[in-house]
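Here is the structure we will look at, set down as structure tokens.
Here the complex is missing one protein chain, while the rest keep their positions.
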Amino acid sequence: MRKLEYPIIILNFKNYSEGTGEKALKLAKIAEEVSKNKNVNIAICPQTVDIRMISQNVDLPVLAQHVDSNNPGSHTGNNLIDAIIEAGAVGTLVNHSEHQLKISEIEAIIEKSKEKGFLTCVCANNIKTSISLAALDPTCCAMEPPELIGGDVSVTTKPDLVRKTVESIKNINPNVIPLVGAGVKTREDIEKAIKLGAKGVLLASGFVKAKNPKQALEEMAEGILS
Amino acid sequence: MRKLEYPIIILNFKNYSEGTGEKALKLAKIAEEVSKNKNVNIAICPQTVDIRMISQNVDLPVLAQHVDSNNPGSHTGNNLIDAIIEAGAVGTLVNHSEHQLKISEIEAIIEKSKEKGFLTCVCANNIKTSISLAALDPTCCAMEPPELIGGDVSVTTKPDLVRKTVESIKNINPNVIPLVGAGVKTREDIEKAIKLGAKGVLLASGFVKAKNPKQALEEMAEGILS
Amino acid sequence: MRKLEYPIIILNFKNYSEGTGEKALKLAKIAEEVSKNKNVNIAICPQTVDIRMISQNVDLPVLAQHVDSNNPGSHTGNNLIDAIIEAGAVGTLVNHSEHQLKISEIEAIIEKSKEKGFLTCVCANNIKTSISLAALDPTCCAMEPPELIGGDVSVTTKPDLVRKTVESIKNINPNVIPLVGAGVKTREDIEKAIKLGAKGVLLASGFVKAKNPKQALEEMAEGILS
Partner (left out) sequence: MRKLEYPIIILNFKNYSEGTGEKALKLAKIAEEVSKNKNVNIAICPQTVDIRMISQNVDLPVLAQHVDSNNPGSHTGNNLIDAIIEAGAVGTLVNHSEHQLKISEIEAIIEKSKEKGFLTCVCANNIKTSISLAALDPTCCAMEPPELIGGDVSVTTKPDLVRKTVESIKNINPNVIPLVGAGVKTREDIEKAIKLGAKGVLLASGFVKAKNPKQALEEMAEGILS
């Protein structure tokens, strides 16, 4: 299965109407173009129902926004990992601030995913939780302060928070890739995140809801290169 | 948007590996063939990630196994109704025994769905809950005793329960289509359900995990015709 | 077991610090005094941990803020109905907007409570949900628009909403006592609620966080008498 490379920009399409269906495909193609032109690693997190369409039509790694840990069987409405893999995703967000999970479920998702070579990007709301989740050995751990998600203040306005998160994750488990997110919207935000030690960013509205998503992403891509 | 016609067999593919990805598509095509040959109404509930593939390749109405009530926006990992519609589904199961919801969420899903012409098949665990949910004016209300789901004892072994459920739903809201499910696996089970007043059945393992799904479905289709 | 009488003021102490422990007991004694002096029906909903202390020391009916439907057994951290009854409560709120439940759980709580003569005051967020929940045959159904809860705008500023809720509950199940709540803080609010057909109100901050709770409750008590 395809792997992620770092530093990376992970684009969460959320439930934004601009990131749904045909519009999601169009945005994903823009991201693909920017990734190639700028030689920057980008991954896409579309809605579950759009995963197959995007992974079949866009040459970028695709992550699910959420999966469930259950095995195949008598479960209705769950996102079975095997089904998500067959549809073309290489990994998944886990415990996003907008889809929080019980600790035993997070642990089970990480274990099941590992067996299948499926990547896990767990999300944490603060330093303590980042440490706790990094101990579970996910692929990445993305720290996003909930109060900044979807807003105009970037997590990088708190450099100590970013630096300490990165260090804490490394201390507890050097295998885990530290990422940050929340309010990330500009070249400077990303540049700062990388300088503070993050190996990438999660971003959503800064791309999906930008007036000119291509231009916005090109500028942010330069932040990761500089 | 396409409507459902009754009496109907609703095939829930659940998270069964036999109902995932390419295998799901193959099963859906078998269902399409049986539906045409036998002139019987059949709908398919695949996993969310498989909805688009199946609705694009199979000429049967497709239902989601679960949706969320939220509007487009900053929500991660939810099944946005608009996205599910764009992918080709005409409706959804709501509150399946394996994916139970808060009452305010059920009400909101039904209201949002109605505005969009999207069908709702709410599931209830007993007569009382059927009445309560039928009062919310969904398209269908499917009563499934949880203790029989996935087992070998059909709900129709309790004829009084089926009859009383059908009557109770009609009394509270004659617009709601009464369905039953749980343990339904044979021609006789379906025949009995229809005779007791149900306008169709929900079934899962009786088709998806049958040794010969085509033959099993053909036999059950005859139950609905007789 | 003691019953409720109507019209009634139900005082929800929530998790307010003014409604916790010794302070809760003091507030409950004030309510008892107002109830006796004004000859008005009042019930108290303290936190679970304070139920026994208040029911042993105050001569007013006590309701729990929440219970679980499970039978005695291997469950940790749940509010067992039997334990709540033994501690002196005569009933419980169910599905408060701040503690929403699955429909099957609501139905089970109502059934279990009925067997034990324990009263259920289910809470609903709008007219539709009120109808749905009244169909489950609880003792009372209290409609509280979530956006008004804890605020300064009373539900009674929407007279059509209150009137239609009361009528809808009566139509579906005339045994259910219709109540309203959210933002109720003055004599006029309560007077209006009663005139519109409600048999009482749920109120919290209007009493618990009032500068002078005794005076506030006395004034509101007059609203119910007039």
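By letter and in written order, the chains are A, B and C; residue numbering begins at 1 in each of them.
Quick note on the criterion: contacts are C-beta pairs under 8 Å (C-beta built on N, C-alpha and C of every residue); 3 or more make two chains touch, one makes a residue touch a chain.
Being a predicted model, the structure only gives us computed values, none of them experimental.
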item: Touching partners, among the displayed chains, of the absent chain; value: A, C
item: Of C:8, C:27, C:58 or C:87, the one touching the omitted chain in the full complex; value: C:87
item: Given A:58, A:133, A:193 or A:208, the one touching the chain that is not displayed; value: A:133
item: Hidden partner chain, touching residue among C:50, C:105, C:137 or C:219; value: C:50
item: Those residues of chain C which, in the complete complex, touch the missing chain; value: 12, 14-17, 20-22, 45, 47-53, 64-66, 70, 72-80, 82-84, 86-87, 93, 96-99, 149-150, 204-205
item: Absent chain, residues of chain A that touch it; value: 95, 100-104, 106-107, 111, 124-126, 128-129, 131-133, 135-137, 172
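Convention: only the chains that are shown with their structure count from here on.
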item: Chain contact graph, described as a line, ring, star, complete graph or other shape; value: line
item: Gap in Å, rounded to a whole number, between the CA centres of chain B and chain A; value: 34
item: Chain B and chain C: spacing of chain centres that average the CA atoms, whole Å; value: 37
item: Whole-Å gap between the CA centroids of chain A and chain C; value: 44
item: Multi-chain contact sites of chain C, meaning residues that touch two or more partners; value: none
